[in-house]
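Structure in structure tokens, see below.
Excluded from the complex is one protein chain; the other protein chains are retained at their positions.
The letters A and B name the chains in turn, as written, and every chain counts its residues from 1.
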Amino acid sequence: MPNNPQLNKNGELQHLLTIEGLSAEMLRHILDTAEPFVSVAEREVKKVPLLRGKAIFNLFFEPSTRTRTTFEIAAKRLSADVINLNIGASSQSKGETLLDTVDNLAAMQADMFIVRHAQSGAAHLIASHVAPHIHVVNAGDGRHAHPTQGLLDMFTIRKFKKEFHNLRVAIVGDVMHSRVARSQIHALTTLGVPEVRVIAPKTLLPAGVEHLGVHVYNDMAKGLKDVDVVIMLRLQNERMRGAMLPSAQEYFKYYGLTADKLAHAKSDAIVMHPGPMNRGVEIDSSVADGKQSVILPQVTFGIAVRMAVMSILAGS
Amino acid sequence: MKIHIKNGRLIDPRNEIDAIKDVFIAAGKIVSVGVAPESFLANRVLDATGLVVCPGLIDLSARLREPGLEYKATLISEMAAAVAGGVTSLVCPPDTDPPLDEPGLVEMLKYRAKSLNQARVYPLGALTQKLAGTELTEMAELHAAGCIAFSHADAPLDDTLVMLRAMAYAATFGFTVWLRPQDAALSRNGVAHDGEVATRLGLPSIPSCAETIALSTILQLARETGAKVHICRLSSLEGIEMVRAAKQQGMAVSCDVGIHHAHLSEMDIGFFDSNCHLIPPLRNLRDRDAIRAALKDGTVDAICSDHAPVDDDAKILPFAESEAGATGLELLLPLTLKWAGEMGVPLNQAIKKITADPARILGVANGHLGMGQSADICIFDPEAYWKVEPKALKSQGKNTPFLGVELQGKVRYTLVDGHLVYEAAY
Partner (left out) sequence: MQLPDAEMLLQELAQQIRPHLTANSALVGIHTGGAWLAQRLHRQLGLEIPLGVLDITFYRDDFSKEGLHPVVKPSAIPFAVEGRDLILVDDVLYTGRTVRAAMNELFDYGRPGSIHLAVLVDRGGRELPISARYVGAALALVENQNIQLEQDGQGRLSLALSN
């Protein structure tokens, strides 16, 4: 196996491609760095000059307004110049290869690429190809990883639960197709969470998922029992069309997070969701808007965490 | 041309020879082994001291990319690669563009190959027209044009009735049907083995049962029709066990594996190395070890390279978008030797897996060096190391997971029909 492509020869973070392979120390460093950026957001002038003069390119081969916007806000709060590229619309459809597109943009004095792509491994490919001074942040590649989401989820858990070493965390839903779930699982296990559970029907669990270090449950009541953190994953309509689930209704009845299912968890359990939510499919509105939900803070923390990631990369 | 191969270690598995013996060639044939014929005046003496002299390798699967896919590779480059790898006969699958479903295409391919005067090419004919899986091809005509057997390459053959009829028709003429077992629905969009690595990397996957279910269908239909079947590129432990059981029941079935699957597993994908994107996928270590053991005990009859040159543009892509395949003609020998060394298999047994055994499967006379045989010979240095890098490969395909690796076993001379078609530059 080659060296970890995310680290440079000094062991500093050069790219953020996946949580896998990063030490607990590195993860904590990112979370600690995000902390002061939260207070920057509470000032009137929400900017710091850290990345002034740097050009950050948002390369979104897979469309996403939410994630792109949070990266844009984060970059601008660091005083960086942000250029947004919706690649699907332009060169890719003209048959330009992925790496040709990247080369053209690098020639425009890019310092950092934020990449989202429908294929697993796309961010790794780009990172292995760009010049040494260019940093790559994976904003989601296929089903593989969404490291900034994993990190902001950890930041949120730490904010509300203080420690990792005594938690039970349950991830509920379409683990098979979820890059968010994979990143969360790596982060939770690396940070020492003693019990990580996945809860889903068998059709939504990938082969050998237990090798990632999780306990597998197919039943919400059993799976949520005494859990401290409940993370709900979004269910996409394709799953019904692909013969993985019969209907959203049956899914909601057996796997949707409602108040009575949540009652199996600890009374002070927090409810998280990476968004966007499908109300009435994976989560009931009463829970999404309820007092245990930390879904909105997740969004705020997302900007601070992304500011931290970009600062650490740009400074390496 | 009279050639005297001097002082080499002659390994001829079929004739059970493994000794220092000279070989004498005249008019393209082996005229004597061991003792010089009377008044033999060699035009060329090849000093094979320290080298192994064995039958030219017979590769059961090598894609030459002509006709139609010349941007990937050409007959000229790939035939040069074959002889540089010591391969003197190769079987070419029918998935060219257009597929080999017309006698005219087959004749042209054979003619082109023959005119290059390098390795022998045995084309496989398409089992169905356009490899579309619905209508039969003119198998008898294709055979007359030079097709040695019939195959469906990697194209799906879903309709079991069509498979049944194709086998029955082939059996009518005694033609062998070569099939790679892969259930189309279970393998749709999959690019990696359905296991830990695909789960971690988030790659769409193909479970082992995609192979075993299809294999079960193939074996039962073969029993039903009496067709001779050759199973291509087994990849799973379960698949191997099914073939073992079928052989034990006396079925006329043979099988092969690609040499990469005897060495690599899903773990080698690492950080999405698209050089490990292969068909069938690299499965887990248990499967790989089963393949290695089954080659040793004879359940798997032969090793092939499954040579598939792919241009850089098609490989330097996200894993699932990259084209599958690895270059292999020049790696078949060293990788076979590596397997043998690691498994404690004697050299002559290893060589048998890439000479006499494939010859038996093909039903051709070569693959051994008896008197009067066509002089298809590979002379190699079993000790010499060489580094696998683009400039060391004659194939246009530089796509191999072994890039940068030093392998042992270097071809020095290759002869086809008594002609020296390859001589290594020292």
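In this text, contacts are C-beta pairs under 8 Å (C-beta built on N, C-alpha and C of every residue); 3 or more make two chains touch, one makes a residue touch a chain.
Treat the numbers as computed from the prediction; the structure is a model and nothing was measured.
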| item | value |
| --- | --- |
| Displayed chains contacting the withheld chain | A |
| Full-complex contact with the absent chain, from A:35, A:81 or A:195 | A:35 |
| Hidden partner chain, touching residue among A:7, A:50 or A:216 | A:50 |
| Where the missing chain touches chain A, by residue | 12, 29, 32-33, 35-36, 38-40, 43-45, 47-50, 311-312, 314-316 |
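The rule is simple: only the chains that are shown with their structure count from here on.
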| item | value |
| --- | --- |
| Intercentroid distance (Cα basis), chain B paired with chain A, Å | 45 |
| Chain A residues within the chain B interface of the complex | 1-2, 5, 20, 97-99, 117, 119-122, 124-125, 128-129, 141-145, 179, 182, 206-209, 211-212 |
| In the complex, chain B residues that touch chain A | 194-196, 198-203, 205, 207, 270-272, 313, 316-321 |
